[in-house]
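Part of the complex only, each chain left as placed.
Chain IDs A, B and C follow the sequence of writing; residue 1 opens each chain.
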Amino acid sequence: MSGLGRRADRPGTRDPKAHICSLLHISFGTKSPLQRDVLVACVVGAWVENLLIILVVEDEQLLQSIVEESLTDGGFETVIASSGENAVELLDASEGKFRALVTDINLGSGKIDGWNVAQHAREIDANFPIVYMSGKDADDWASKGVPNSIMLAKPFAPAQLVTAVSQLLNASPPAAPTA
Amino acid sequence: MSGLGRRADRPGTRDPKAHICSLLHISFGTKSPLQRDVLVACVVGAWVENLLIILVVEDEQLLQSIVEESLTDGGFETVIASSGENAVELLDASEGKFRALVTDINLGSGKIDGWNVAQHAREIDANFPIVYMSGKDADDWASKGVPNSIMLAKPFAPAQLVTAVSQLLNASPPAAPTA
Amino acid sequence: MSGLGRRADRPGTRDPKAHICSLLHISFGTKSPLQRDVLVACVVGAWVENLLIILVVEDEQLLQSIVEESLTDGGFETVIASSGENAVELLDASEGKFRALVTDINLGSGKIDGWNVAQHAREIDANFPIVYMSGKDADDWASKGVPNSIMLAKPFAPAQLVTAVSQLLNASPPAAPTA
């Protein structure tokens, strides 16, 4: 089920471009530069202004799809970045379109890990909801995590992820209304 | 799935009148006075004593059904009022049967808005769980909302609504057991 | 959907013995001593090391299956004990394999009630997440419950149970990673 309270809930009014976005987003990390530009445009474009998008940063394809399925079941839209570098690029281009960040810690061969991505997101927006997912690095949350974030130690259940994102969004001060 | 731990969970014991209640409740706001009396009786009657009913106040039919579907998926029963006046009438007649209030702020042409409904509910029960839903009025929560309530700024995901209601119910001190 | 981030998520790698465990666990309370030994072995064995198992203590079969279904929908695995004595036995044998306890208070004819089981679980692990479910004993939570636990007063919705378990797990300090 999709987000409540936006025009897209009305049957027939969903912008067809949204589907393009949906089709693209799983494989963001492996796209050509051209495709990535399309995706970034898709994410930040005016026509997605009213979507409830969670940025998911995960380099393992299996986990990408499980996380995405869990969040979609809860009614969230997801955009998936497969490296810290992709995530930072999306955050910089997003102009506040993302509502929360769900990030793995160890992100493969890149230099930017999940701790860095979360710090970057908080430099842009001091109240940005952050959920970390980790196995072996979960213990480092107390020293490397940001305040008011949640660490999900693997293994965790889909309900924990959806509850974590919902708790943080529900605790955030309501943003100024979009005109 | 329905609520846990009540007789109605047992196959075959669900009171047939409960189905009447179900059939009626979406269109409460547009009913004739007679139908409304039947509905109020339905809600507050002894035979629904053991249901877990959330009062939803929303004047847009599309949102009514989306909110109802989300809560029903979470295992809650809902009664929907389509105006602040209906909501106050139901709260006054309910004798503590409702377990939480989910209310929009701007309720069409009536004089009673969602802030008023929530205040009324808290005058009856100081611990009553309150969830507001709003777009353009979300910023007013800090000055017009009641303590220990949650504001869901539109757009929000169904999981946020279900988590908000659950968080507030789980934090409430347990009520005295029903005899 | 099963837990995220463990090997069993990968198609085809799920240990077949896990299915034996699944088949056994509903009827744990009524098994012969031999069957129970098999089940305990199942629960504590090395090959379930990476599962996300909730211990559910409930003596009514109908509630057992509803609770189990709710938690399974949320992505948790469950092991069900039908008496306080069974629960204590499982906790003692579990070597930290359970991630949370969901327990009814009144557990039939046994001498060990839900309050005792929760105390026992906390003596083993001071941070163990505890959710109580009760109807007539809910009021005793303030004097008999353990700190940082949640009491679900019956009737409650499945979403409340899943949210309660998720909230407590998400608030726990991350455990040391399993090697």
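Assume a residue touches a chain if its C-beta (ideal position, glycine included) is under 8 Å from a C-beta of that chain, and two chains touch if they have at least 3 such contacts.
It should be emphasised that the depicted structure is a prediction, and the values quoted were computed from it without experimental measurement.
Engineer: For a quick check: 3 copies are placed, so what copy number does the complete complex reach in this file?
Structural biologist: Identical chains making up the full complex: 6 copies.
Just so it is clear, only the chains that are shown with their structure count from here on.
Engineer: Make each chain a node and each touching pair an edge, then name the shape: line, ring, star, complete, other.
Structural biologist: Contact map by chain: complete.
Engineer: Would you kindly state whether over half or under half of the residue numbers at the chain B/chain C interface are used by both copies, giving same or different?
Structural biologist: Under half shared, hence different.
Engineer: Just give me the whole-number Å value for how far the CA centre of chain B lies from that of chain C.
Structural biologist: 31
Engineer: Provide the list of chain A residues touching at least two other chains, using ranges where the numbers run on.
Structural biologist: 162-163, 167, in rising order.
Engineer: Which chain C residues qualify as touching chain B in the complex?
Structural biologist: Against chain B, chain C makes touches at 62-63, 66-67, 69-70, 133-139, 141-142, 150-164, 167.
Engineer: State the interface residues of chain B toward chain C in the complex, per the touch definition above.
Structural biologist: Contact set of chain B toward chain C: 1, 3-6, 9-10, 50-52, 73-76, 162-163, 165-167, 169-170, 173-178.
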